[in-house]
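Before any comments, here is the structure.
Coming up: subunit A.
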Amino acid sequence: MSVLNTITRLWRFHGGLHVPEHKAESNSAAIEALPLPAQLVLPLQQHIGAAARACVRVGERVHKGDALARADGYISAALHAPTSGTVVAIEPRPVAHPSGIPVLSVVLESDGRDEWGPNSLPTPIEDYLRLDPAYLRERVREAGIVGLGGAAFPTAVKLNAEGAIRVLVLNAAECEPYITCDDRLMRERAHAVIGGLLLMRRALGVKDCIIGIEDNKPEAAAALQAALEQFADDAEDVLLQQIPTLYPSGSEQQLIRVLTGVEIGRSRRPVDSGILCQNVATAAAVHDAVTEGRPLISRVVTVTGSGISTPRNLEVLIGTPLSALIEYCGGYTPRAARLIIGGPMMGLALPGDDLPITKGMNCVLVAGADDVSAPEESMPCIRCGECMNACPANLLPQQMYWHARAREFDKAQQVNLFDCIECGCCAAVCPSHLPLVQYYRFAKTEIWAAEREKKKAEQARARHEFHLYRLEREEAEKAARLQAKKSAAQQRGHEAETPAADPKQAAIAAALARAQAKKAAAKAEATAGESSNELSPEQLEKLAAARARAEAKRLAATQTAGEAANDATAALSPEQLEKLAAARARAEAKKAASAPAQANADAAPALSPEQLEKLAAARARAEAKKAASAPAQANADAAPALSPEQLEKLAAARARAEAKKAASAPAQANADAAPALTPEQLEKLAAARARAEAKKAASAPAQANADAAPALSPEQIEKLTAARVRTEAKKAAQEALAAATAAVAALDADAQEEAPTASPAAEATPAPLTEEQLARLAAARARAEAKKAAQSGKPASSDQEQ
Partner candidate 1 sequence: MQFATTTSPHVHLGNSVGRVMRRVVYALLPGLLALVWIFGPGVLVQAAIAVSTALAAEALMLTLRGKPLGRFLGDCSALVTALLLAIALPPLAPWWITVLGTGFAIIIAKHLYGGLGYNPFNPAMIGYVVLLTSFPREMSSWAAPLTLHGSTPDLATTLALVFGERSAETLDAVTSATVLDLLRTQIGLGHSVTEVRSSPVFGLLGARGWEWVNLAFLAGGLWMCRQRTAAWQIPAGMLGALAVISTLFWLVDAARFAPPWFHLFSGAAIFGAFFIATDPVSASTTPRGRLIYGAGIGVLTWVIRSVGGFPDGVAFAVLLMNIAAPTIDQYTRPRVFGARA
Partner candidate 2 sequence: MSTPSVREILSNGLWHNNTGLVALLGLCPLLATSSSAINGFGLGMATVLVLLLTNTTISAIRQYVQSEVRIPVYIVVIASAVTAVELLIHALLPELHKVLGIFIPLIVTNCCVLGRAEAFASKQRPAIAALDGLATGLGFTLVLTTLGGLRELIGHGTLFANANIMFGEAGRALTLHVLEDYRGFLLAILPPGAFIGLGLLIAGKNLLDARARQRGAAVPVVQATHCAPSALPTP
């Protein structure tokens, strides 16, 4: 049996107000399309939920209907280009929000052609009422449709409640004074509205629909009735219900109450009661999205009020500046006193009209001074109870006010502050002219902030506890490592005596390392489980995995150095061997620890690129510690025998070490070396260097993350890494300059000739730095270094002023 048969009467809700309607000003003229504006500003956050993620770049040309931003997460909505043109900026821009905080927006400069792209429109669908519901929902999601009644909740999310819904309610009440955009839309495009309703009905798998329309819109009701008749059989079980005009019957909760008698409160969502409410404009947008494939790029906006010359309804592209609407409607009249987005009861007063139209804006109200209440000074509350009589949520507004005012937020919550829908009825009738709604908003945001703070404190507590645990663990690990190193050094002593080491031994060592890594991973998992019982299972799992990976890598790294050295030495030519022996003797005389690195440098020709890279890194570290005269020599000797790529990499590694070592080096070297190199050479060297750094950087943060950031989501890590790589690259480029100098100085003429041809493939070049930038960076670096030097008590280098 249809639910509709049970609807034999209308219910009423407590309170409500008869507010002067002011609908006549704007509802007589047909909707007009606003001329194409020159520039559109599209904030990425125009809806409830996560902000969309821009998928275009500055300078990119887009066609009308092309996606500018994709939904980022489940509760989010895509954004499309309202017209064709060029993206000129993606930057924070002010939006219609009481805070005035700018929001990341795509700025689109129109090319005036307004042409649809070849791929921007999906195929239109004629027989849309027989489509697969899942496909329908996908189309709605793709089109970036959000609730157009003002709340701007992503429609596709609401439509996902297939099977849970018994009744679909179409909200055609439009109860706020002044607003007539839905009224006009229903009169002019009733077919689309009903079509959209039927579409959503199909997407939800619902049979029964009720259209609730206030009885002050008889023309719209008639148009809808006519459209229903056109749909004939398809529109069965759709009930068009006129309801008494009473603010706020257009609020979802109140409309559902009036139509079905069901009370939807904070504790019970509409879906829980099997009811879903959608706005008429949303229905029309859904219809357009499915039948024409047209995404949500425009909406109908009422421009009205006694402050505007010719009030009317306009079809406006999303992103159009408000000033364009005002101008089209003849500009302000001398009476204009307040600019309000939305209706007079719940709208937001704006300081100026240089803001863009967003998806949720249904009305631009320019009110005259005598139409709106002046910011009158309020009197004390006299507890008259008018607010309570007017409250549609049956709250005690005046008690909420007392508690909010006294900052007794827990008590405010006890009197059900969060059931308040901020409709403004209480403040509109308050004899003391108290800004009641602002008190509630104030209390609500304060409570939310306190909850956030509490959450953050709990998180910090957990992280601090983990930190302490980690320190403890690291201490233990360090002790273990020290032990391992000692034994390794002993082993190496043996190896030095027998240069041609047994490859089998290396294999055993590797296996040992793997086993150790595995064990460490297992341990990490276990300890992680013990230590952080406040983390969710998924987090724990991720953390453990990450930690295991890191652990393995670290162990592997310490092991590879020795291993590689062993491999390498086996394949050396006699001369090389000789040189190596000499070098090694020198090095060993100084310090045993630096040996492998040096050996690598000499042995390079036989190494695989990965090994080389790793070795270079190891080398650089060693060099930074040690006075580098010997290896440098060795390098210089070996250089001619190296392939260009190898040379490049080595030079980079070397240079880094050098640059760090001498405090004066970067600045001085720059000055000295720059004239010797051509700009192209410099650039190429820098690029090569940057690539190497970037690669390393990419791997390093991952490792660090694993230890440090158990609570990071993959996206966060990705973002951080990206940021990191960018800066690193920048720094690397600058370092490379110094490196180049050092390398050039060290190499003979042949090497110098080779250097320019050294990097055949430089696609991943980061934004090339100008020489000026480079110089500045180098200077900054030098300053930092100098500071450090000064702090550690060394005499400041004379170059630091540079």
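Observations, loosely collected:
Throughout what follows, a residue touches a chain if its C-beta (ideal position, glycine included) is under 8 Å from a C-beta of that chain, and two chains touch if they have at least 3 such contacts; residues count from 1.
As a selection rule, all candidates are chains of the complex that A comes from, given by their letters.
Everything quoted here is computed from the prediction, not taken from an experiment.
Chain contacts in this complex place subunit A in touch with candidate 1, from the set 1 or 2. Interface of subunit A with candidate 1 (complex): residues 13-14, 17, 19-20, 98, 177, 253, 257, 263-268, 332, 336-340, 342, 344-353, 367, 371-373, 375-377, 379-386, 388-389, 392-396, 398-399, 415-416, 419, 422, 424-425, 427-433, 435, 437-438, 441.
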